[in-house]
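Excluded from the complex is one protein chain; the other protein chains are retained at their positions.
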Amino acid sequence: MLVLLKPGTPEPAANDVMTRLRMAGLAVHRTDHAGQARIAAVGDTGSVDWADVATWPGVESTSRLPRPFKLASRAFRPHDTVVQVGRCAIGGPQLAIMAGPCSVEGEEQAFTIAAAVAKAGATVMRGGAYKPRTSPYAFQGLGEEGLKLLRRAADAHGLAVISEVMDTQLVALVARYADILQIGARNMQNYSLLHEVGHTGRPVMIKRGLSSTIEEWLLSAEHVMAQGNQQVLLCERGIRTFETYTRNTLDLNAVPVVKELSHLPVIVDPSHGTGIRDKVAPMARAAIAAGADGLIVEVHHDPDHALSDGPQSLYPEQFAELVGQIRTIADVLGRTV
Amino acid sequence: MLVLLKPGTPEPAANDVMTRLRMAGLAVHRTDHAGQARIAAVGDTGSVDWADVATWPGVESTSRLPRPFKLASRAFRPHDTVVQVGRCAIGGPQLAIMAGPCSVEGEEQAFTIAAAVAKAGATVMRGGAYKPRTSPYAFQGLGEEGLKLLRRAADAHGLAVISEVMDTQLVALVARYADILQIGARNMQNYSLLHEVGHTGRPVMIKRGLSSTIEEWLLSAEHVMAQGNQQVLLCERGIRTFETYTRNTLDLNAVPVVKELSHLPVIVDPSHGTGIRDKVAPMARAAIAAGADGLIVEVHHDPDHALSDGPQSLYPEQFAELVGQIRTIADVLGRTV
Amino acid sequence: MLVLLKPGTPEPAANDVMTRLRMAGLAVHRTDHAGQARIAAVGDTGSVDWADVATWPGVESTSRLPRPFKLASRAFRPHDTVVQVGRCAIGGPQLAIMAGPCSVEGEEQAFTIAAAVAKAGATVMRGGAYKPRTSPYAFQGLGEEGLKLLRRAADAHGLAVISEVMDTQLVALVARYADILQIGARNMQNYSLLHEVGHTGRPVMIKRGLSSTIEEWLLSAEHVMAQGNQQVLLCERGIRTFETYTRNTLDLNAVPVVKELSHLPVIVDPSHGTGIRDKVAPMARAAIAAGADGLIVEVHHDPDHALSDGPQSLYPEQFAELVGQIRTIADVLGRTV
Partner (left out) sequence: MLVLLKPGTPEPAANDVMTRLRMAGLAVHRTDHAGQARIAAVGDTGSVDWADVATWPGVESTSRLPRPFKLASRAFRPHDTVVQVGRCAIGGPQLAIMAGPCSVEGEEQAFTIAAAVAKAGATVMRGGAYKPRTSPYAFQGLGEEGLKLLRRAADAHGLAVISEVMDTQLVALVARYADILQIGARNMQNYSLLHEVGHTGRPVMIKRGLSSTIEEWLLSAEHVMAQGNQQVLLCERGIRTFETYTRNTLDLNAVPVVKELSHLPVIVDPSHGTGIRDKVAPMARAAIAAGADGLIVEVHHDPDHALSDGPQSLYPEQFAELVGQIRTIADVLGRTV
């Protein structure tokens, strides 16, 4: 349920409302918008007499939050969430440009790529240390050693760090090195993992599952937010369809849809969304034109020898050229890079 | 097979090569690129000794056309096809903007919308007179009366006309009124119809089937082209996936993929591609940013009373605003509206 | 709308109701079930005062037909439709076994296969004379010559004939030779063609489109039935999904679903539904166990040299063994072969 307080309700009265809702067994979340406190009460809402709540001091109105996701919905929080990470305020006017290798492979690789993407305009460095691989016999990532390299390379160039965490037992470890915890597409409905990252103070980026609807994706965000962590980014990375020419089908429709349904920032991954190097730049441009809040792009200086995802990685020069194109399109939409 | 002639081969020698290939039972198509004649020979190519062909006077080399579509492939024709329709050269630097109602409903409707879209910058008017409807009990279109209205409304504002043809027996009739014959998504693999429009001199726009791969789509173009009609446009209008929030999933990946595989122009239909009015403009912008050669957009001055597709039709003012945004993005890509 | 007449209403009164509904501009269809006349009135039902209709002499009640398909729905016609073709009453207790080559290739081929499938227990012979082919350069069928061969081969062994018709202009021709007109999956939403076969007196089998929902499929049946032809069979032949190991994904869920929603017989095509010879028999057994009314199976005595679909064609001995297995499973369900 959504409980709107009257503008100017004194804080003690507001707290009173929240306490009474909590005493009714509900979890209570508050946001303030346009000078008005908005309270989402979630849980077994059927046990509460909402007509009565509407008469409580300070309460202006009560209404059902119309969708299964509550905290993630724009109905609860009308204004855009902005997640502050390093120099970058993701979800604000400046687009978030995240770039780096698929996997961290070694010191020279990490530092070379960090230098290149920082120079081109990225503010966040991506890189996998724990890799979900379809085959048990493929390279599984460097683990903590990879995280250390990633952190050092990023720090050397003033970049924030995003890296994937695959298991509840590794959340604390990854959170020591990464500024943003990435939930991979295969784990989008690994609810134990979503709960665990929901208990950290770290921003979380949730990649859309290969066959997840937009509603399921927002409900995965809700799983994190219901634990108290409101700093969630959503990442469209392509869905699985019958088309096999591209690795996935990048669903850019999802960008304006999510921007309407939710206040959370939307990032697009054109690398996994296409799987083909020379299709990455057109689709990155398209993503920004559709209204995305940022990009996450695989960049490698030597993709032929990359241990994973070489065929979809941009060369540093291609990435720099892409950022230039993005800058102009961003301008059309009143945004910056 | 692709037979390249030596640059400067005299016409009589070139004709000789073509005649000899035809005598071997093959269909022969020629294009000229960078001062060189390129001959596609299709049919039962296994019965010809290609090593021998390579020694014929004027022949530089022979090679297999690597994909199942031959005439539609960029390997056969490296330079972009430009289809001239009215004031618009589709596939050239100027983007093609096609707009109009889903169905032609009457004189006032047709003229009102024609005036609005022409003023906003469209050069082609769309409008259905024969409508493929899932239910036999829904409005099936005004038929020839609709075509007449469409033609008159378009002529009054200097617009070309595109309209759908659903049946072999109606091709001649629709071709009397329309400048471009549209093959709807449901008929993309209606090969009798593709052959029939291939025998006209009219440009043909083939909408991608709901579950058609890019290769199947290009093969449908090939069906038209193999009859001798090379003026084919391709239209991405969304594919069917598991996602139900949007009417279809607009596959913009297909835009750069088709531009690589084929020389044919690619148009995007963000109206059917989303099915939701306020998602049309973001996806139209994205389509152009991804490299599309044009747009086809549903516009209606009174969508609440439209006989079909009201919820996805733009208001004329929204369409005009969209064309303005497109203009700026086109500029980034070195194109114009 | 569904208008139920009182049991025992005299025919003149029943005719009166139908005439008055027709005069209101509606199309009227009647079925009799359990001694009671049931009238479906379709068209612009909003212009009729149904409370008034309910008071007409002989009328017991009026109600909305709840789904978009009316004549195809079990709500209109509660008892199973049985389509009589040659020796076979399709939709009755006896399962319909249709078998034959993908394409008719010549006299010897047609007669050899006809003999084999007749001996094994088939009652209908399948065989394509006009083939919808993805590539314009592939074998397109023998045309009328193929139909003649098919008819003669079938007649020689007491079999009925089913063959595909791809175009409105060929309906009369195909109907001269075939007992059942097949609408292929690619033409499931070719409404001109559906209307044309709806005007013949021939039974029609509609294959489900690759990406058609069950509702759309039943609406295609409705397009035929609304023209007056009630003899419609539905054929599940696999849908397109992300899985590429099999040619299509045979959706056997559709069998019990259609049997609930509609009174029309459901045939299953395990040849196209799998695309792999040694998967045809298991899925044919499964189809019957799920409640299908029959099978259509590709059989070829020399599949390595078949001009189409060799890899999914059964050898005659495999087909004979399959019919034996089907016999036993049919028995479990109270049916016969």
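Note that the chains take the letters A, B and C in the order they are written out, and that residue 1 is the start of every chain.
FYI, contacts are C-beta pairs under 8 Å (C-beta built on N, C-alpha and C of every residue); 3 or more make two chains touch, one makes a residue touch a chain.
Small disclaimer: the values here were computed from a predicted structure and weren't measured.
*Asks:* Which listed residue (A:Q109, A:N187 or A:T200) would be found touching the missing chain in the intact complex?
*Replies:* Residue touching the chain left out of view: A:N187.
*Asks:* Looking at the full complex, which residue from B:R151, B:R240, B:R285 or B:H300 touches the chain that isn't shown here?
*Replies:* B:R240
*Asks:* Touch as defined at the start, partner being the missing chain; which of A:A110, A:L210, A:C235 or A:L314 qualifies?
*Replies:* For the chain that is not drawn, the touching residue is A:L210.
*Asks:* Give the residue, chosen from C:I180, C:I288, C:A306 or C:V337, that touches the chain omitted from the document.
*Replies:* Selected residue, touching the omitted chain: C:I288.
*Asks:* Would you write out the residues of chain C that touch the absent chain, in ascending order?
*Replies:* 211, 213-215, 239, 241-246, 249-257, 260, 273-274, 276, 278-279, 282-283, 285-291, 325, 328-329, 332
*Asks:* Since one chain isn't shown, list which residues of chain A touch it in the complete complex.
*Replies:* Given the touch definition above, chain A has residues 42-43, 68, 70, 132-137, 166-170, 186-187, 189-193, 209-211, 216, 219, 222-223, 226, 240 touching the missing chain.
*Asks:* At which residues does chain B meet the chain that is not included here?
*Replies:* 211, 240-242, 244
Operating definition for what follows: only the chains that are shown with their structure count from here on.
*Asks:* Measuring between Cα centroids, which chain is at the maximum distance from chain B?
*Replies:* Result for max centroid distance from chain B is chain A.
*Asks:* When the mean CA coordinate of each chain is compared with the mean CA coordinate of the whole protein, which chain is closest?
*Replies:* Chain nearest the centroid of all protein C-alpha atoms: B.
*Asks:* Can you work out the whole-Å distance between the CA centroids of chain A and chain C?
*Replies:* The answer is 49 Å.
*Asks:* Centroid from C-alpha atoms only, then distance chain A to chain B, rounded to Å. What do you get?
*Replies:* One centre to the other, that is 38 Å.
*Asks:* I need the residues of chain A touching at least two other chains; which ones are they?
*Replies:* Residues 211, 241-242, 244 of chain A touch two or more partner chains.
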